[in-house]
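All protein chains but one are shown in place.
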């Protein structure tokens, strides 16, 4: 039997408060209390849902939700209160803000934190137990350093950035404002650089540059962002990394790019802004990728993708280990592969006729 | 020169004790002391071995082991004491239990642990130095929380579960009884969810649900199990995850499923019970996989695998990035690929004749 969890439940929120937060008109009583958000088909009384995809429309008439966020077109079929929005998914995202526990700093340094006297900690920052903060570290107002985090010499963290427990940031790395770094992530470990010496041995190239993250960056759990050898590894403003993403040394990720779980980017890469890189995708060293490009999951990118390539390809590339092509070509090739042996056998017998 | 390690050696165990533990008949002296388990060809005097695979049978007559676990059929060729078992590999596994150091809790909270007064810690639980335990956490009897672990608000851990050092569990997540979570694993970090706003920017969707692990779950080192957005991420009873596995938000893994190292499962997936998923395999969002299905290493699953598919395919799927097929088809296609260019050239010249 499972232990009964004393769940850290959020307080209920009135429909009026939600409507006000979203700035959307409400059909229904502003006093109705909402305790949670749920999908249309799972929602119960006291919960709010949203209709953002045609696939879910069949669930609307039968929903037991107390309110639904939906477009004007669906209002008539809604059996309960509704919030009318031109962008229900976006407004669902904004509604989640009202039900999430606060990430606000509770100002103060825990007595069991280890803070060097030469660190500059804003009085509004929060430092958890077991956290280690070395000389020259700068924490802005509202920064949260979770328990057992390690911030080495001269690390700088911008206002309101939250480090979850057990994050390590090596010396000299700089994190912007408004960011979220999840547990166990390591920023600024040495990039993988060696010179070959005699007899197949390797001489370490000291990694002298750092890692710089812009503002509003979110980094998932268990990521590794390596420091540059001579030039900083740079993560642009608004970049979002899923869990277990690896960024090699000296690589630069443009603003607002999204990278999914397990993707592995080698060193000296330049990824443009607003790209989307799928799970377990990989990019070999030195590649340049134009802005707005989408790389499908598990694709290995072994050549540059220029703006011209991106336009030609409809901006989406796929390809597994054989290298990227545009997505339509990839899909035809992958389908051909799935019956490759049989097709070749048939062709051989045709040809030999 | 390597430092000489003061190895934490286990105490020797008598053959009689092993026979009793396994409940198997012993040919030989029950007083013989066994100090370790070793493969047939590497075993020395004082060690026990096992014969569980025909490939190792040639090593039996020459083994220097003091005892061997084997089937009735092999007893005659055994040059030493033997334990006769219908399932030697299973009984080898059970024998390892006698040589492993205890995972039993040494009851008590280390004075250098940071435990919130509103946490409920069973008096039989063990909490290591540097561990941080927030308000509302519930630890059952026999739970071990290793050094420098971080258990956030309202986390609940069932009886006898062991957390190795440096594990982080985010608020509200629940772990069943009898589990093992290896070092550096992060349970309950935010799933990767964003709504697009203007100019290619992204709005965070707060991840309001949690992660729930059943009983007797083992999670390897460096895994990331992300919390759900609206519905919990669920890991069924008896599931075993290797090191560095990623489970996306809202994904549900059925009981007794095994997932190997580096496998990366996106969000909103349902994997049936007793599946086996190979190393570095990946599954894209929203996929459903029937019970008992085996996915080969590095396969990317991009479509549902129904019970009917599984029956047709002999329950085993493979496919790299091109998508899964049944294993036999995959093997023929992969073999065809390994000479693809040459085959196409030959076919072209045949066709053009």
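First chain written, first letter: the chains are A and B, and each begins at residue 1.
Just so it is clear, contacts are C-beta pairs under 8 Å (C-beta built on N, C-alpha and C of every residue); 3 or more make two chains touch, one makes a residue touch a chain.
Keep in mind that what you see is a predicted model, and the values were worked out from it rather than measured.
From the options A:88, A:248 or A:292, the residue with contact to the unseen chain in the full assembly is A:248.
Within the set B:93, B:106 or B:328, the residue that contacts the chain not displayed is B:93. For the options B:66, B:82 or B:148, the residue in contact with the chain missing from this view is B:148.
Take chain B: the residues that touch the chain left off the picture are 1-8, 36-39, 42, 89-90, 92-94, 96-97, 99-101, 110, 112, 128-130, 146-148, 164-166, 180, 182-184, 218, 220-222, 238, 240, 242-244, 256, 258, 260-262, 273-274, 279-280, 292, 297-299, 319-321, 333-334, 337-342, 344, 347-348, 351-352. Residues of chain A in contact with the chain left out of this view: 112, 114, 130, 132, 136, 138, 140, 148, 150, 152-158, 166, 168, 170-172, 174, 176-177, 184-186, 189-190, 192-197, 199-206, 208, 210, 212, 214-215, 222-224, 226, 229-231, 244, 246, 248, 262, 264, 266, 280, 282, 284, 300, 319-323, 325, 329, 332-333, 335-337, 340, 343, 347, 350-351.
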